[in-house]
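In this view, the complex is presented without one of its protein chains, the others remaining in place.
Naming follows writing order (A, B and C), and every chain is counted from residue 1.
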Amino acid sequence: MHLQSTPHFSALTNDFHAAFLEFVGTFLFLLLGLGGIQTAQTLSVLDTVSTSDTQRFLYISTSMGLSLLVSAWLFLRITGGVFNPNVSLSLMLVGAIRPVRCVLFCVAQLVGGIAAAAVVRGLTDGSLRVNTALAPQTSPAEGVFIEMFITSALVLSVLMLATERHQATPFAPVGIGLTLFSGHLFAVYYTGASMNTARSFGPAVVTGFPDPHHWVYWVGPLLGSLLGSGFYSLLKHYRNWVLVMDE
Amino acid sequence: MHLQSTPHFSALTNDFHAAFLEFVGTFLFLLLGLGGIQTAQTLSVLDTVSTSDTQRFLYISTSMGLSLLVSAWLFLRITGGVFNPNVSLSLMLVGAIRPVRCVLFCVAQLVGGIAAAAVVRGLTDGSLRVNTALAPQTSPAEGVFIEMFITSALVLSVLMLATERHQATPFAPVGIGLTLFSGHLFAVYYTGASMNTARSFGPAVVTGFPDPHHWVYWVGPLLGSLLGSGFYSLLKHYRNWVLVMDE
Amino acid sequence: MHLQSTPHFSALTNDFHAAFLEFVGTFLFLLLGLGGIQTAQTLSVLDTVSTSDTQRFLYISTSMGLSLLVSAWLFLRITGGVFNPNVSLSLMLVGAIRPVRCVLFCVAQLVGGIAAAAVVRGLTDGSLRVNTALAPQTSPAEGVFIEMFITSALVLSVLMLATERHQATPFAPVGIGLTLFSGHLFAVYYTGASMNTARSFGPAVVTGFPDPHHWVYWVGPLLGSLLGSGFYSLLKHYRNWVLVMDE
Partner (left out) sequence: MHLQSTPHFSALTNDFHAAFLEFVGTFLFLLLGLGGIQTAQTLSVLDTVSTSDTQRFLYISTSMGLSLLVSAWLFLRITGGVFNPNVSLSLMLVGAIRPVRCVLFCVAQLVGGIAAAAVVRGLTDGSLRVNTALAPQTSPAEGVFIEMFITSALVLSVLMLATERHQATPFAPVGIGLTLFSGHLFAVYYTGASMNTARSFGPAVVTGFPDPHHWVYWVGPLLGSLLGSGFYSLLKHYRNWVLVMDE
């Protein structure tokens, strides 16, 4: 991904344009993804035949994984298809985007999450049922560590598949979407598998922050950004560690 | 996608040939896709162990997503694998096909949908159970907006992945099929997730238009065509907005 | 796919070698695929929590689709990864392989199906539960037509994705496997979704031909071979119909 400015405009104007398009892309990603979660949660309430949690979580994981896969693919050549403030932070930390763009992207992505959650609530009936929350037996500390680990996997997938240039780069969104899918299959029961503060913040704003542990979805993914970009920087610094990278 | 005429034939003859092949492709897509829906709907009626709605909708989403993925892949190098009058309209609006071809494609796709629905009814027992319909709590206006949003995602996936030329273009059907899959996971419960007037019209013709809100599947996807191709045209017009497109 | 002889050996010796490797590949494909079906069918008998038919058929479709996807990918550069006498016939009809190789392949594939079914029975307990059979309300004629249509889709996917040379050819097994997946989602309830006489013949031999309508799985896929290769030959004959093939 080249997210740098071109000579046609001033860099800042370009950053604003890119941030606007990130808003659109994040809206699309979370409209489809949160929409799928809303469907699964609503069906498990309404359905006369009870839906098992296993079914519900498989449906949710598929929905989030595929919505990111396709949204990021559509926007890959427009803005890079980041849609995630934690990934934006990591891209800044490894030097792929400048700080000002990182800030604008984070704002656009958080606002995109709010807009998507509001539209899903507006277009579907009843209350919005897509908030991330901890499972009854999961402590906030456990939640933070789970979010840290799965977010670092997501961050690393962006850095290894999309930021690095190689033959499979045009297909990076497939790997990134499936990483979100895989992270959900592990953590959707324990933490809701946010991996993205915008995904948790949007619905929380729309529903009035019902979860006292909402901070978990800021701290956990933040630590994941640091862990993922730190590991990547280490790999780049000790390039001689990296044995097959320059094929 | 190059859907323009070649010098071998008159342009109109070519358009007729391409439209005939679009009919065959749309028939294949909807034979497999509607066939999968018919299976899921029939099982949920016949099954002694009740099928939850979550299972049924996951089955339907997978069936529609994969049937488009494979059908469009098989026909990508024949006609482009459009199979959707709303996508045909968008291709005309952005200048990828001429108006006469657009009209012929739309007719071929609508007739293909009727043929597929008729064959599915003929080869399976009982009534055809594949009509799109609104959920009990979903208003027609909500249905129109949901169909608009998800159709615009589908249109945008065709424009960004197949019409644009880049390294991943030969794999566009994978992204397009998964976009249909993702749109289904959100909307299959609320509207049936048509995203394609031919997909709704075919079964409606065969079953005698049982749904008083059938117009939703003409208006919603039409608005989605306009939204998707409008956004794409904006991107192309302000190319300097598009920061990573010319890699 | 180039399945022709090389100068190193006589053509016939090469055909025998290729047929032996097709036997190995068909064995692998059906060991995994029929093994997955055996698991799903056994669980639906043994499970204390009843499995709905929708779950069972989704499991079976996934199992068959992925087992062909991976097996054909592994053998793509060895023998082409055909594993299906109906596809072998189509390859001969369009001139991709010679008649003698077609006959040897068909024998190898039928024997591979028997071997896989026997090993699955040997390694799992109880009876083999993987025969294809018609649904209670499905007539043999309906079964023949369903098998004809879905087999022609599978044949066409091999011809368009693997036999034709283009950028996506190395990934043809993905499209071919997902076509089998999609065909299953439609027809697994109605006919068992054979699309491959070797897949039906192997288990039938091992279980003593319990199905009086076994002939459906010879006639239906055979007609599908003819339909698929006929349509493909038409496309090649009238190349000027084919508007985007020579990109």
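In the analysis below, contacts are C-beta pairs under 8 Å (C-beta built on N, C-alpha and C of every residue); 3 or more make two chains touch, one makes a residue touch a chain.
Just so it is clear, the structure is predicted and the values come from calculations on it, not from any experiment.
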Displayed chains contacting the withheld chain: A, C
Contact with the hidden chain (one of C:28, C:117 or C:134): C:28
From A:26, A:41 or A:55, residue that would touch the chain that is not displayed: A:55
Where the missing chain touches chain C, by residue: 1-6, 8-9, 14, 17-18, 21, 24, 28, 31-32, 35-36, 38-40, 42-44, 46-47, 49-52, 55-56, 58-59, 62-63, 66-67, 69-71, 73-80, 119, 122-126, 170-171, 174
Interface residues of chain A (partner: the chain not displayed): 50-55, 57-58, 137-138, 142, 145-146, 149-150, 153, 156-157, 160-161, 164, 166-168, 171, 174-175, 178-179, 181-183, 185-190, 231, 235, 238, 240-245, 247
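Simple rule for what comes next: only the chains that are shown with their structure count from here on.
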Chain whose mean Cα position lies farthest from chain C: A
Classification of the chain A:chain B interface as same or different, half of numbers criterion: different
C-alpha-based rotation, chain A on chain C, 0 to 180 degrees, nearest 5: 180
Cα-centroid distance, chain A relative to chain B, in whole angstrom: 28
Overlap residues in chain C, where contacts from two or more other chains coincide: none
